[in-house]
Structures are given as C-alpha cells and as structure tokens.
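A short worksheet on the structure shown next.
With one protein chain held back, the other chains of the complex are shown just where they sit.
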Amino acid sequence: MKSAAIPEAVAGLSERLGAVRRKTLELCAPLTPEDMMVQSCPEASPAKWHLAHTSWFFESFILRQYLPGYRPFHSDFQWLFNSYYEGYSAFPEKKLRSSFSRPALDEILNYRAHVDDAIERLLESGAEPEALKRIELGANHEEQHQELLLTDILHAFFTNPLRPSYIKAREQGTGIRDQDRPLQFRQFESGLRQVGYSGNGFCFDNELARHQVWLEPYALSHRLVTCGEYLAFMADGGYRRPELWLSAGWDAVKNNGWRAPLYWTNDDPGESPGDTGWSVFTLRGFIPLEERMDAPVSQVSYYEADAYARWAGCRLPTEFEWEAASEDAPARDTLIACNFLESGAPAPSPASEPLQDQNATKWSGDCWQWTASAYLPYPGFKPLAGALGEYNGKFMSGQMVLRGGSCLTPRRHIRPSYRNFFPPETRWQFSGIRLAQ
Amino acid sequence: MKSAAIPEAVAGLSERLGAVRRKTLELCAPLTPEDMMVQSCPEASPAKWHLAHTSWFFESFILRQYLPGYRPFHSDFQWLFNSYYEGYSAFPEKKLRSSFSRPALDEILNYRAHVDDAIERLLESGAEPEALKRIELGANHEEQHQELLLTDILHAFFTNPLRPSYIKAREQGTGIRDQDRPLQFRQFESGLRQVGYSGNGFCFDNELARHQVWLEPYALSHRLVTCGEYLAFMADGGYRRPELWLSAGWDAVKNNGWRAPLYWTNDDPGESPGDTGWSVFTLRGFIPLEERMDAPVSQVSYYEADAYARWAGCRLPTEFEWEAASEDAPARDTLIACNFLESGAPAPSPASEPLQDQNATKWSGDCWQWTASAYLPYPGFKPLAGALGEYNGKFMSGQMVLRGGSCLTPRRHIRPSYRNFFPPETRWQFSGIRLAQ
Amino acid sequence: MKSAAIPEAVAGLSERLGAVRRKTLELCAPLTPEDMMVQSCPEASPAKWHLAHTSWFFESFILRQYLPGYRPFHSDFQWLFNSYYEGYSAFPEKKLRSSFSRPALDEILNYRAHVDDAIERLLESGAEPEALKRIELGANHEEQHQELLLTDILHAFFTNPLRPSYIKAREQGTGIRDQDRPLQFRQFESGLRQVGYSGNGFCFDNELARHQVWLEPYALSHRLVTCGEYLAFMADGGYRRPELWLSAGWDAVKNNGWRAPLYWTNDDPGESPGDTGWSVFTLRGFIPLEERMDAPVSQVSYYEADAYARWAGCRLPTEFEWEAASEDAPARDTLIACNFLESGAPAPSPASEPLQDQNATKWSGDCWQWTASAYLPYPGFKPLAGALGEYNGKFMSGQMVLRGGSCLTPRRHIRPSYRNFFPPETRWQFSGIRLAQ
Partner (left out) sequence: MKSAAIPEAVAGLSERLGAVRRKTLELCAPLTPEDMMVQSCPEASPAKWHLAHTSWFFESFILRQYLPGYRPFHSDFQWLFNSYYEGYSAFPEKKLRSSFSRPALDEILNYRAHVDDAIERLLESGAEPEALKRIELGANHEEQHQELLLTDILHAFFTNPLRPSYIKAREQGTGIRDQDRPLQFRQFESGLRQVGYSGNGFCFDNELARHQVWLEPYALSHRLVTCGEYLAFMADGGYRRPELWLSAGWDAVKNNGWRAPLYWTNDDPGESPGDTGWSVFTLRGFIPLEERMDAPVSQVSYYEADAYARWAGCRLPTEFEWEAASEDAPARDTLIACNFLESGAPAPSPASEPLQDQNATKWSGDCWQWTASAYLPYPGFKPLAGALGEYNGKFMSGQMVLRGGSCLTPRRHIRPSYRNFFPPETRWQFSGIRLAQ
C-alpha cells in the first residue's frame, strides 16, 4: 500500500540523488575506459565496476520491489554486479571484476541512465517511505563508492609502472607552513556520554543504537600527525624497533618489508630512513616529500599509527573519545571547514590555514583517523532487514574503526557518529593519525 | 638493596610455587619422551618445550637479576627457550620447537631442578618485593602453560592417526542428564559498573586499571550451550547458511571445510549433518557424541560461537557483562564449584550436577567462553616494565576475549577479572558458548 | 659495416613482415580496448601488451642497433614492454601488465606504426644480414604472440562470468562424423635418425644442432584423441583412479579439483562424470559437447594426456618419434592440409574430412601434442648471442615438449622440427593427445 510522501522531501531527495549520480560521473572524467578496467589490489575494484554496482544497488534493493512493472536493464546484471550480498543472489569472486571487459563502459553508462530514469519515475509516482529511505541509503552508498573509486584509481596509477596522474596540474604551494606550531592537546573531562547517531536524518545501521559510555578524562591532539613528524619516527628507527609495535604489526613490517607509508617512494634511500629523498605519490603524481612536510601523513596502517603513537609517548583515541570531542566542538562548522572531496584538493592538506585561530581544532577531513576501537556492534544494534542487513553488520570482526572522513569523502556524507572500518593492515586508504593521551 | 620480605608470605609463595612446579611434572606422567616432541599445529608447542620455557622464565626474569652469583644452567638456553620476548634476546622461530630433540628430556628435567633450587635459595635469602612479585608471576605463567601443555597434547594425539589416549580409563557415566532442563536466562540491570581487578592479590597487567563501564540491561544463560544443542544447529544447516555468519567466519567455513567442532569425527556423515554417528576426541580418546549430549560444546571458534548465537536468536556477552554478572554471583563459591583442572575430569562436564539448585548458575570452568569483546587495553593500562611488558600488551590486536576458564585451567589461576584471548578462528582450545540477550 | 643484401630476399621479407604485422591487428578487430586490458591467468598477458611487446622486440633488438639515428618511440617503453630479458633491461613483474591502462591503445597503435616505418626504412636502406635475420626472428616472434593473443583472449572470455564470444557466428556443422572410424596406428621402424632443423630457412635456436638419435620400433595414432574418446575415459573414472596418474599429476587433480578439460563446463554433472550435459567453451562461445564428440580434445595438461594414454594401454610419443614420423609423411602436404590459424576455424576440427583417404595421417594442426620428452637442449645447442639468448634457452627446465601446432598457429610458422614447451600442469593451451605404442 502506497503512502503519500511529502512532496518537498521527495523533491529534495530527487535533487540530492541527481547531484550524487552526476558527481560520480564527473569523477570519472579524467579516466579512459582502459583505466576503468584496472583492479590493482584485493581491496580495490575497477572504476567501471563502481559505476555499475552503485546502479545495481538501486535496481536490486529499490526498483525491483517498489516500482511496479520495472524492467531490469539486463537479466545477468542482477548477480554480476552484486558485491557480497549472499542473501540476494550468487555473485562472482571479487578478483574476477578485472575480467569484466564486457559489458562495455557504454553499456554501463546506459545502465546508469536506465536506473536513473526508473528512480525518477518512482519518485514522481509517490514512493513508499521505505522506498524513500532506501533511495537515501543508495545515495549514501554511492558516496562511499565515490571515495573508493578515487582511492582505487590512485592505487591503480601507483601500480602502473609509468605512474600516471589523475590530475595533471600541480598543486599550488600553500605559502603557510606549520613547522613552528607544535602539536597541542585539547583536554576533555570524564563522564557518562551519549554516543551514536541522534538526529532525524540519515545514518547507517552501525551508528545505532545511541547509547551511553563512560569516558575517563582524556586529551586529543588538535591536528593530525604530519609527514614531517612521521619522518622523524622513521629516522629514529621506527620500522626497526620491535618494542614499538604490536606483535601482529611487527609481523606485518617484516613480512611486507614496510619501511615508510604506502605511497612514499625513495629510489635511493641510502643508509638513513630519515633522509629527504622521498616523494609521495598522489592523484597529482609524485610530489617531493619536502613540499608535504606539514601535511598529514596518510596511507598508514593501524599498526603504523599505533607504533607512531607509542613512539610519541601517546596512544590512539577510542572511537567514543573522538565522537564526544567532535560533537562538543565549539562550532560544528569546524567539522565542515575541513578538506573534503568538494575542496578539490585531493590530498591531505596542512592544518595551518583553517587553524589561524589558536584555539581551533581540525577534527575532520584530510585523513580517516585510526581509532583504538575494534569495529563491533553497539548495544541494541539491529542490522537492516533482509539482504541489506549484510551492508555493515557481517563485517564486525577483525577490523578497526576509523573516524573523521578524508579528502576524498563527500562533505555531506560525514557526521560525528560516522564509523568507517578497515582491517588493521590496510594501507591503501587515506588513513592518518590523531594522538590521544 | 634488599628489603625484608615478610617470612610467612615467602613461605606461602615457596609452598605455592613448589606445588605448581610439581603439578607440571605430574601432568607429564602419562607422556613418553617421544610424545613430548610433538608440535602438531601452529598454536601448539611440544610438552618438553613447555617444561623448559617455564623454567627459562624464572631464570631470565628473576634469577639473573635477583640472585647474586646465579650460574645459568646452560648459556644457550637463554635464547633457545625464549618464546617471544624481543626485548630480552633473539629467539628461534616457533615452528622450530619440534626440532629440539636436544637438549634431551633428562637435561630439561635437570634444568628444572637447577632453577627450582636457585629460586629456593633466593627465597631463603630474602628476596626483594619485585622478585617476589615476579615469582608469583612465574607461578601464574606456569599455570597457563600447564593448561596449554594438555591442550597441545590433546591436539598432538588427535593428529596422530592412531589417536592414542592421554588417560586410559573411561569416564564414568554421570547418570544425570540435562535434556529436559532448558536453557534459562538470568537478568541483570543496567548501571555504571566497576570492572578490572580490584583485590590485593595477583593479577595480570591486562586486568588493570579497574575502571567504570556503563552496562545496558542484559541477560545471560545459566549454563553453556551443550553438544546436543549444537548438534541441532548443525542439523538445521548451520554450516551451510551464510546469513548466520560473520563474513570472515563464512570465509573460514569455506576455506577450512568446517562442518563440526574441531574434535568431532564422523566417518560416515551421510546426508544429514545432524546425524548421530559423531564421536568426540578427548584426553580419554573417542567418546560417542551420544554420551556427551549434555556436556558443553567445546573446541569451537569465535565465528562458530557467534553463528550459533545468531541462529539461537541471541548474541554473545561482552566481557564486562560476564565479569559484572560473575562478580555478583550469590556465592562466589559457584565460581569455585565448577570443573577445573583439579577435578580430574579433563573434559567439559554436564551442568546438571552442580545445578541441582534451580536458581544456581554455572559461571566458570568446563570451557572458556567467547565474548563479543575484542582484546584491547583498559583505560590506563600499563604494561609491565622492560621485556616483561611484552607478556600481554603486544597481543592486543586481532584477538577476542574469553572468560571463565576451562576444565584444564588450574582452579587457583582464575578469577572474575581474568582475560584470556585468542584469534577468532582458533579452535584447539576448550572454548565454548554462553548466550546473552 | 653494411653488406649488400639481396634485394629480392629483402622484398620478400618486407612483404612477409607486413603481412604478419597486419594479421596481428586483424586478430584484434573483434576486441574492445577494455577486452585488451584483461589478464586472467598467470600464463596470459593482455592483448594490448602483446601488441606493444611485439613492437618492442623490433625496437630493442633491431632498430636500436641497426638503424642509424633511430629515435625510440618513448623512452619508458624500453623497459615497460620487456617481457623477461634480464640482459636487456629491468622489466615489470608479469602480473602488473593488467595495470597498463596507460599507455592507451591508441598510443600502442602509434608505437606499432612508428616501428613499422622504421623497419621499412631499415630494409630500404640495405640492412646487414644479422639485422635481416633478426627481422625474420621478429616476424616469427610475432606469430607466436598471435597465437598467444587468441589463447589469452579465450581464457579472458572464459573468466568473464558473462562468457562473451570472440566470434559471433556459429560454426557450421561439418556433416561428417568420425565415430565409426576407430583409431589406427601407423608403424615406424627402428634406426638411427637425424632430428633437428636441417633446411636453409628460419628456425629457432632450440631446434639445433641437428643430431642423431636412435629410435626403437614404434607406432603412432593416425589422428588425435577425440572429445568422445576422452569422455569415455572420464566415464570410466579417469579422474578418480590414482593408478592412472603420475604422482605429480594426481596431486594436481586433487589440489585443483580437475574433473574434465579446462573449458568443459557442466552445471549439473550429477552422479556420472561421463554424462552428456557438458558444453565446451570456444572462441565462438559455448558449444554442446555432443557437437564436438569427433573433434580432438584440447586444453588438457600433460598429466591428463599421460593418464589418458595409460588408461588406453598406450603411451605418449617422444618428440623424436613424432618428428621422424612427421618428416617421413608420404606427402609433406599432409602437414599443410591441417587446421591452422588461416583456416578460420579457431577450434580443433574433426579429423574426418582430410582423412577421406584411408591411409592418410593427420600430423599437425588442431592441437599441440604433448610428448613424453622433457624440454632440454640438443647436443651442441647454442643460444643466440646476447640478451636474445634468453629467448628459449633459459626455460629448459621443468617443461615438456609439444609438437605439431594448433588451430591458432599460423601455418607458415610451423615445421616438423618445431618445439613448443609448457610446464606439465598447463591447461590454457590448445594442447591435445596423440597416442604411441
């Protein structure tokens, strides 16, 4: 039975969805169809697959159920672009996505248009509230894949021995350096705090139920650890001293030969790991580390973040410490003022500029921040019904929570209660370090 | 500078230590020197290595520092029997322990006697408080290895195609069956609770600092899930239904071909996984599953425990729910009354007997209980100083907490705040399932 | 110093090379740029890489040395498209080829044209004999990659879950079936035979030196084993009987779950491995096995060929038995009459048609034929000078010789002394079975 959806809300959703869908295509503008075939690590997917899968999501979880008479674009796409929803259909092994030369990109673009038209019809015809909620979910889902698409392309271009650039133009020098502004710590009091999403808007199931946690007094650094600071850790033997590492982290260092963040390259590292010959691979290509000394270090694993914190005499914050502090930020605008996808600076940026105010704290953007919290369900967690319940819940094992969003996260997508999560050895993300005490 | 230790405390410690050291040897009585060479899985060590390593611990962390003029038994043993203390010395790869045919068992026994004599001298000569604390730590350390030694022997004997028994005599039938006593749940209220060790005795560093947590209302089952109940899960397709499993758990099921707990064997499982032809391998050899239907299921991984709980419409308890409930138990004796190493029944036992009282709850013993909590440091956690700091802290990644102790845990070793931990795929332990709601 | 090349020979070479180079592009006509990115198994390379590498070969081994003033197309291509010549330059790991979205296909095509022009200039300007020899080598090299390109595309399309076809039109039914023509054996006498290349034309270094071998009396089957005959082997438990297999072959069966040739697919194999529900994937897509019963079986490993031969009470021929018999064939035309790349039937074809003559023997084409000979150097083998010496010689370990060419081998490329070679577990090739006694 169809409910009467509030027309304004529907219009807003239509507009929002259109913007998201267009943005995804915009992000692909610098890519060739061949670029969109590359899958260069187990975490990544080809860009073309991202385009298709985000459309599949709308088709599979919304159009088939809620748009009467909907004609699926292609019968095989139902399972071909299923990522991991066991309850929905069989699906190909993830690693096979690099063999999807067919369907061609053009066909995927037609698929997107077909789905967009159908969603529009659904919205115009008065969709049920559940359908509207799922469309909002689909928009958020696509925002996640926008970030992944760029993250994966960066890895694809780093893997290509020619190391091409996604963006040709060189970054402008910021002019402001942060070297003389040492890391400060903001103090927070103990108490019983509410955490988890509390508003009326959209959130993922894993941000609920809002619940209480007890926090001891704590302090968080006012900005993320910079490349320069991280280089000092390296120069001090950071990658050669087991006492700084978790046991599993030390194994990872040895087994993978880690000696710097993922995209740091040094053709002649010589004797000293702290030398200045490093370059950092970005969506703009290689940039000398010297020009990135004040920018937050990124593409580090949880193990590296944890080891750095131990070396610095600190620790990583828990996800609740971060959330409580972030919620209490004097103006929530500080959250918004940070470097997200829309800023057009697709690399972590130095903290200086937004922090002209000596008391300001840069909470979000630039890099996801590893927390000391394992990704586990909140008390009263309820996964979404049906196959959609696999969206977040089944991954609550073996992963660590990250908070704050990165320079590739759409601004609108993020909020203080947002929980990202990756296995602790993950390095292909824009993942950085905030310290706690 | 030497402090005057309180003589009675020293005498008590001497007596306790002697009992522990003798117990370890007693546990080896049924073993041949050849049995004590077997290392049948990456988690396990040869029994002979356990005998040596527990002596190495006293030598390396106590005698060398605190007994003037101590002459080490053998210069190579300093590094040969180091398990994983990077800060102490280099050490052999774990898997090489199966090649330690030399030193011979006799030499290891001499090593033990040499160390015992020296510790006795140290105690008699008035040891510093720090030395006394470390001796207590060494005794606890050895108790952990007593449990591991038997756990490893069980796996060694299961791996031997002849499937020998550690204990020859057959278990007596209990006479009492629990089939008609359905699982009950005990209710607990919400509130701010203290967790972590609070007494004056010994505890590990990972049980501190005692701190507050907020608990929502919850309920815990009054006993562990039985083999019979677990068989019903299997019969209902438990190992074939991905919707019941965490994603990593489902991968483990497929990659390892899991279809029953580790030591359940069925030469002809036929069509139905719920059939009755299973036998369970124990330290007494194979026992028909039919005779174990009321005993707690054990040797299941965290993934299996989690999947069972989901199938049963429940969840696993957090470590703090368990600890708070266990601390509040009407008489702490219920903790003690359970099946630990001393009971001489080296397999999980049916709950019936101790639960004649309809309101009693069996909190501990029989099986370690997987909790839904990742193994992470408590607020204010401080590892022990020096290389001893590697004892617990460096493993705080990728593991889940287990509580309660098993049928192979020395009774004195356990307490409500005790935290055991293993990776979620671990199955060689006596690990079982308590349900929460 | 420049020698005066014989003009006619140069003209012939120019024409031949042009035909080869055009043919390579023709083979790519049905492919999209996205298809040409796929690398679906360790043996395979992307089609685009084949286009580039075959041009790299001319640039690296001919143009740089022999064309004065030659300007390389792109400085990075020197190492980027090196396959495995350690003596020439560093080169990327083979598996990275799937990340070569840049250079784009267009740039590769320009690279080809650039190289073609330069070779033409070199030929016109009077090339040294060594340069002419290398151009002939380059043409043969490219013919090998033509075959590989199609072999790899077939695997790429088999890996794509949609299973697209390289050729759309269905094969015409042959009308002639061979079922009632049982396998015959041709007898050959013992004697001292010359083997290895003996003519004045081109051959690879591994076909030399021509030398003597002693052959005992032997017999070879007059055609290859058919799919129908292989199905009988399967129906007789061929994949379940260890006594039919080499030890390493039986390991391969168990570890890889082999139960049929690589491209045989059966969604519901039921109880009997000999049932008729199989389809065979080809460059024309899936074809029911029923329509392929008389065609030679292909995509079998050496282990399968060997096991089939044992089951049939036969053995595989040695490479010298094959070569001697093939050289003695009554009319060498029988070699030519067979199904090679030019026939436009890119799948093994039934033997019936060319064998209307009861005494004819089909020696070549359709499938490479596994021999019982390990790939080893001939007495007096001399690898080519310099880095080109790595072309064949360094692979003389762990591989078996195949003879005869396949339906994807250019006709002109093959001769009786030609030695192909693959590891015994290889299955992605058009590799089939001739029996010996």
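We call the chains A, B and C, going by the order they appear; numbering starts again at 1 in every chain.
One rule holds in what follows: contacts are C-beta pairs under 8 Å (C-beta built on N, C-alpha and C of every residue); 3 or more make two chains touch, one makes a residue touch a chain.
Only a predicted model underlies this, so the values are computations on that prediction, with no experimental measurement involved.
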>> Can you list the shown chains that the omitted chain is in contact with?
In response: B, C
>> Going by the contact rule already stated, which one of C:G12, C:P129 or C:P242 would touch the omitted chain in the full complex?
In response: C:P242
> Of the residues listed, B:L80, B:L149, B:L246 or B:L262, which one is in contact with the missing chain?
Replying inline: B:L80
> Of the residues listed, B:S40, B:N206, B:S247 or B:T361, which one is in contact with the missing chain?
Replying inline: B:S40
> Given the full complex, what residues of chain B touch the hidden partner chain?
Replying inline: 32-40, 48, 76, 80, 92, 96, 98-105, 156, 159-162, 164
>> Using the document's contact rule, name the residues of chain C that touch the chain not shown here.
In response: 84, 86-87, 192, 211-214, 216, 242-243, 245-250, 302-303, 306, 315, 372-374, 376-377, 379-380, 390, 394-398, 424
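What we mean here is this: only the chains that are shown with their structure count from here on.
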> By C-alpha centroids, what is the most central chain here?
Replying inline: A
>> Centre to centre, using CA atoms, which chain is the farthest one from chain B?
In response: C
> Could you state the distance in Å from the CA-based centre of chain A to that of chain C?
Replying inline: 46
> chain B: which residues touch two or more other chains?
Replying inline: none
